[in-house]
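Okay, so here's the structure we're looking at.
Excluded from the complex is one protein chain; the other protein chains are retained at their positions.
This part shows chain A:
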Amino acid sequence: TLLHSFVHRGRPEPLDLHLGMFLPTLLTQATPEQQNRFFMPAWNLDIIGTYAQTEMGHGTHLRGLETTATYDPATQEFILNSPTVTSIKWWPGGLGKTSNHAIVLAQLYTQGQCKGLHAFIVPIRQPGTHKPLPGITVGDIGPKFGFDEIDNGYLKMDNYRIPRENMLMKYAQVEPDGTYVKPVSDKLTYGTMVFIRSLIVGDSARSLSRACTIAIRYSAVRHQSEIKPGEPEPQILDYQTQQYKLFPLLATAYAFHFVGAYIKNTYRRISGDISDGDLSELPELHALTAGLKAFTSWTANTGIEECRMACGGHGYSRCSGIPDIYVTFTPSCTYEGENTVMMLQTARFLVKSYTRVTSGQQVTGMVSYLNDLSRQRIQPQHVAARTVTVRINDPASLVEAYKARAARLVEAAAKNLQAELNHRKSKEEAWNRTSVDLVRASEAHCHYVVVKLFTAKLSEVSNAAVRAVLTELCLLYALYGISKNTGDFLQVGILTDAQVTQVNQRLKELLAIIRPNAVALVDSFDFHDVHLGSVLGRYDGNVYENMFEWAKKSPLNKTEVHQSFHKHLKPMQSKL
């Protein structure tokens, strides 16, 4: 579903899964023989494929998938079955109407044993008629929140047979007699996940940038009420409350842009290492991108809605473009790893790193701040409490404050987890009872990473004026985060009451400083009107006349008198 964002930026299309998942999976998981058989027909669109993993009853927890593929050595075929209603494949894009093949993930059974999930190439529709093949039930799952263009589908298989050679066998294999041959390593699958999640981070930045562009341009065009009695109505962007809604989001859009670029670059660098066999950085990057995927998509999701609300009533009209940005973006909180689950993956890595540090080892990378804990272990109080002197106008100093917050929340979560374990609870139970703390720790860690990356970016900007305005945005981003999470900073004394008051004051000053550059800052995103798809966010600002033109095209306006008048209204009026 998400894959449209790198297949072609903008609107989703039914062939996205074919191009974004079916073909790449063939490339990475098929044997040379299978590539010969399937790749060129698929490339030429004789085969239109999709990728069927998620089932009605199972998403993020892959081991729970129920579809079975049982090997029959007598005929050298796999027999595919959807044994329960919950096992029906559900959601794959392009499955409902478009595709004639699917890569299906199923539990492999051979010689009476379950060998876990494997991928199979399954023909689902007849060539020529496009009708479902016998044993296949396939259809569209019905309307969704957005994504109307995509035929997300369901797929049910009843004793459906495919040849042995249709299992993707580059890694694991089933021999003709049913002997199972294990794959060598599964670390490489990390790589794909990291890559896809880095795309979501980029998509968060882009979607939020689009919403900000619309809301900020419109706020410069819209006039309302009065600030000074007797004067003309001011632009709504002159209201402090409006600036407070929009400018932190603008800063966030910039921040996420840099984060997305960082992950992509790091991934490129590491994947260079992968071919050389050095995978040492992969676990950390994997853990980090899980959390950042969740952190950025949650924030962007809320931010897009705030942009829409900031446009008042007109934001609610489809002509604003923001409703469509929202419905297209919001599922990214769920797909490619549900966000809470992602946060907990990052937490697992953080706790592991913390445990290492407490047992005297050093950790590297983004979590290296945890090393400081070992030096402070002799002291009884919280880690963060002593060291930081925060200068609220210095991004580097704010990075330290975020670091201290992350350290303290990771430590608190790890300690709470240990306390639960000491109550002789099972590991899983203890983990579950600490998971709210763990998610908070992950969020704090991700927040720190974002502030750090944004700050690091500043020194790379050579143009002084650009650096100045980005520094203001960076400060705004960091201070806004503090003011929204003051509890974390106050509770352990990273900041004092007086500093928090200063932060809030400085924040408001920054709003006024950024105000003159606000439109220029969204213009820099360089979205064309066609791509933006918004009447409110037009570059030329001619909002009202174009809203009228847009409305005239509404389907309800096709005839001057709507048919329901003749059918319902007129009979009612004449009866009385």
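To be clear about the criterion, a residue touches a chain if its C-beta (ideal position, glycine included) is under 8 Å from a C-beta of that chain, and two chains touch if they have at least 3 such contacts; residues count from 1.
In this text, contacts and distances are computed from a predicted model.
The chain that is not shown carries the UniProt protein name "ACOX2 oxidase", picked from "ACOX2 oxidase", "Isopenicillin N epimerase-like protein", "Mediator of RNA polymerase II transcription subunit 17" or "Large ribosomal subunit protein mL40".
Touching the missing chain, out of A:97, A:356 or A:515, is residue A:97.
Checked against the full complex, the candidates A:22, A:154 or A:262 give a single residue touching the omitted chain, namely A:154. The omitted chain makes contact with just one of the residues A:165, A:338, A:372 or A:529: A:338. Among A:224, A:271, A:358 or A:471, only A:224 touches the chain left out of the display.
The missing chain lies against chain A, touching residues 14, 44-46, 48, 54, 56-61, 64, 85-86, 88, 90-91, 96-98, 100, 127-128, 130, 139-146, 151, 154, 222-229, 233, 239-241, 244-245, 305, 309, 312-313, 315-319, 323, 327, 330-331, 333-335, 338-340, 344, 426, 428-429, 432-436, 439, 483, 485-493, 497, 500, 504, 508, 544-545, 547-548, 550-557, 560-565, 567-573, 576.
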